[in-house]
Each structure stands twice: as C-alpha cells, then as structure tokens.
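Here it is: the structure, laid out below.
One protein chain omitted, others in place.
So, chain A:
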Amino acid sequence: MIAVLKTLVHLAAALPLVWLYYGAVNDTIGADPVERVIHFTGIGALNILLISLIITPLAKRFKKPVLLKFRRLLGLWAFTYALFHLLNFLFFELQFDWRLFIDEVIDRPYITVGMFAFAILVPLAVTSWSKVKRKMGKSWQQLHNWVYIAAVAIWVHFYWSIKSDIYEPGLYAVGLIWLLSLRKDRISRWLFKRK
C-alpha cells in the first residue's frame, strides 16, 4: 500500500516535469519556453517544500505516523525541482555564460538569496540516506533544521523576483508563517540553544 502511494507521489512529481520539457523543447508552451521552465520549476520547488513541511504537523494532529514515510521523498523532490530551476537558469536563460552567472549571483540580491537557499538544500539532500542519518545521530536533526531557513530564503527569493504583484507572495507568506508557527517551540529552541 505504502509502496503504491509512494509510486503515485513519484509520478505526480515527475510527470509535470516530463510534460514541461516535452512542451518546452517542442515550443508549444507559450511564447517564451525559457521563462516558462524557470517559473514552473521554481514555484514547483516551493510548493513541494511547503507540502513536505506540512507532513509532520499533520501526522501529529491526526496521529498517523505513517505519513512521515513521505517526508524524505517530498523533500528530495523539492530539491530536484530546485536543481532543475537552477540548471534552467544557467543553461537556458544564461546559455552557459558562466561569467554572467557568477556576476548575477553576486549582483542581484534575489539571486544571491536563491543560491543561499539552494546551498542549504544540497547538504540536506545529500544526507537523506538512512545510513548517513544513522551515522550522524543528533547532528542530523540539527542540520535538517536549516530547512526552515531555506524555506524563508526561498520565499524572499520569490518575492524579490516579482515586479509588482504582492497577492501571490502574500498568500505564500501566510502559509509559510503558519507552518513555521506550528513549530515555534522547536525553532526557538534550536535558534537560541537552551540546553
């Protein structure tokens, strides 16, 4: 049963990417396929990350620990979307102009923040194997608490990238604040390190 559900989650995350790149390569998803793949994977990464953050509170509230089995999988998909987002920007927007890429990361605050968020997601993804988790013991959780900082950074990246709309980032802000407020004790303990 779990295996079936997991397969479905994988499909739900993977098929949109297949659809996206099929359309983008064939130039059938709007006038600017480059902008389209960047936006789609970026907002996709944020959406999946928020879904992954809702799992723990749901599992607690409804006493369904089985839900926790989906947390890592969603986190890794969020990372995958973020990775595609970054690669889209580098490959298709900047067309492999590494020099420009470095300049942009340094010069544009919203890209700097986005890279910062991605830099957090990398070690989280790398340490997601059960083996590594066991080896790391307590420090694993310490490390993975950084996801909250990544989530906030991703939101800032999103908000700064928008020209004038405040409605959509506003909705995401409400969602994010709610998700973080559900863990305010854990987060404040982590940030202010009371032993």
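One rule holds for everything that comes next: a residue touches a chain if its C-beta (ideal position, glycine included) is under 8 Å from a C-beta of that chain, and two chains touch if they have at least 3 such contacts; residues count from 1.
We adopt the following convention: contacts and distances are computed from a predicted model.
S.K.: Write down which listed name, "CRISPR-associated exonuclease Cas4", "Protein-methionine-sulfoxide reductase catalytic subunit MsrP", "Cytochrome c biogenesis protein" or "Allophanate hydrolase", is the UniProt protein name of the chain that is not shown.
M.R.: "Protein-methionine-sulfoxide reductase catalytic subunit MsrP"
S.K.: In the complete assembly, which of A:72, A:108, A:133 or A:183 touches the absent chain?
M.R.: Final answer for the missing-chain contact: A:108.
S.K.: From the list A:130, A:164 or A:181, which touches the chain that is not on show?
M.R.: Hidden-chain contact among the options goes to A:164.
S.K.: Considering the entire assembly, which residues of chain A contact the chain that has been omitted?
M.R.: Where chain A meets the chain not shown: residues 21, 23-35, 37, 92-95, 97, 100, 103-104, 107-110, 160-161, 163-167.
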